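Below is one structure, written out as structure tokens; comments come after it.
Every protein chain of the complex appears in place save one, which is left out.
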Amino acid sequence: MDSLSNRKKVIEHKKMNFWERMYLPAIFQGLGITMSHFFRKKATIFYPEVEREFSENFRGLHSLKRDENGAERCTACGLCALSCPAEAITMTAAEREKGEENLYREEKYAAVYEINMLRCIFCGFCEEACPKEAIYLDGNIAKADYSRDTFIYGKDKLLEPIVK
Amino acid sequence: MDIYFIIEKLILISAILGVSLLIAMYTTLAERKFAGFFQDRVGPNRAGPWGILQPLADGVKLFTKEEIIPTNAGTFLFVLGPSLSMFTACITSAVIPWGPDLTLFGKTVALQVADINVGILYIFGVVSLGVYGIMIGGWASNNKFSLLGAIRAASQNISYELAMGLSIIALLMVTGTLSLREISIQQEGWHWNVLYQPIGFLIFLICSFAETNRTPFDLPECETELVGGHHTEYSSMKLGFYLFAEYINVFVSSAVLATLYFGGYNFPGMHLISNPNVVAILGVAALFIKILLFIFFFIWIRWTIPRFRYDQLMKLGWNILIPLSIINIVVTGLVIILKQ
Partner (left out) sequence: MSHSIFYLLSFVTLLFALLVVFAKNPIHSALYMVMTFFSITCHYILLNAQFLAIVNFIVYMGAIMVLILFAMMFLNLGKETEVQKPIYLKFAAVIAAGLLMLTIFAAIKKTDGGEISGLPINDIGLVKNLGKTLFKDFLLPFEIISILLLSAMVGSVLLAKREIN
């Protein structure tokens, strides 16, 4: 069969000559390579003190957004939960009462909104599915913890704080 | 036997033991640091500045860990294994001359614990005894991986001891003595034995790697196929003893290599200094510089060359090193006869 990419390499199984069979030159070559790495600049980032910069389109922890008046944008339509391939999102919808107009933008809102961060694969489908621009994956990395139930993030952790 | 002699030797023994333990401790740190450097990392750097307290932290960790003796293991032998490893590693340094004689309070003090006239053979014997620690521990663990590690250790040590012994014979033909002290004295100036015995040195070097179970030859503890080899079942400080004994062995092997082939405590320009005590101190420093370079070489090799396959190991030992060392003996003998 012809090669499509033209990058195929045919390995030669030729007999090694005496110099190659001694292996010592190859060993010294290897020692030279490791030695050159010894003095090379180290790639380490000293994490707690220095943090690595994320790229522009990095997808981190979710945050539920508010509009310009500080009201929650989410209307509990459930499209994010539907689009989620890992089924990490659940929510309970509730109707807006009188006098809560400054809290919730639409007539329906999410009373409970939970994301299981152990299931989430940070694909960003929820962000794309949302018609109200209510959820964005613009946070940091999920914090490590000792028990699993702390990884179910509710509204207390997800909701953007009110900016005055 | 006067009391001063005993006190002098006791001080010397405790100093050597302390220094070898200290160097072994810091070799563990150096190994991890240099491994980091070779792999473009920085290695442990959190415990103290540049991580210099890391060995202490490791020691405390190993001491305080839970000690587990498997239910079906032979308890006595299980404990004997690591102790024997540690013991044989520590007693090897007894015959190494650490420097020229010191003169203190009008008395000459030899910087060597025992100048027995079969010094090399003593080291050779104790090193060959070292495999018992691994074998007993591996067998007493009552675990198939440990047993396989023990068997590998036994066959590897026997195979490489032969080549090592034969390379030593060629060296002895040049030096004409078995005493390490006399060998050191003979190498004064630039008469280092490595210049007369380059092939012998190479064989001895390879065999020291094999005898200390260092990386190209670390098949007894080969973690990819044998879990942990002979120390699979070990925990806490018993494991620590096995790991620590390896580093003491590296230190002692470096000392032996430096003494036998690289001039021991001799350094260039030694005859220019007249004060014997200054010479002694500088000699000790020279020997330790050589030892540290060899330790660095051991580490360097470990992070460069991958492990042998078992058949390659046996082939290298029996088919290459032993014939090569016999040829080396014959050539050395011929040269000695032709020179006379």
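A and B are the chain letters, set down in written order, and residue numbers restart from 1 in every chain.
Here, contacts are C-beta pairs under 8 Å (C-beta built on N, C-alpha and C of every residue); 3 or more make two chains touch, one makes a residue touch a chain.
None of the values given here were measured: they were computed from a predicted structure.
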Which displayed chains the unshown chain touches: B
Hidden-chain contact residue, picked from the options B:Ile16, B:Met86 or B:Val131: B:Val131
Contact residue for the chain not shown (choose from B:Ala154, B:Ile199, B:Leu243 or B:Leu292): B:Ala154
Chain not shown, touching residues in chain B: 77, 116-118, 121-122, 124-125, 128-129, 131-132, 135-136, 139, 147, 150-151, 154-155, 157-158, 161, 178
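Methods note: only the chains that are shown with their structure count from here on.
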Centre-to-centre distance between chain B and chain A (centres being mean Cα positions), rounded to whole Å: 49
Interface residues, chain A side, partner chain B - complex: 27, 30-31, 33-35, 37-44
Residues of chain B touching chain A in the complex: 34, 36-42, 300-301, 303-305
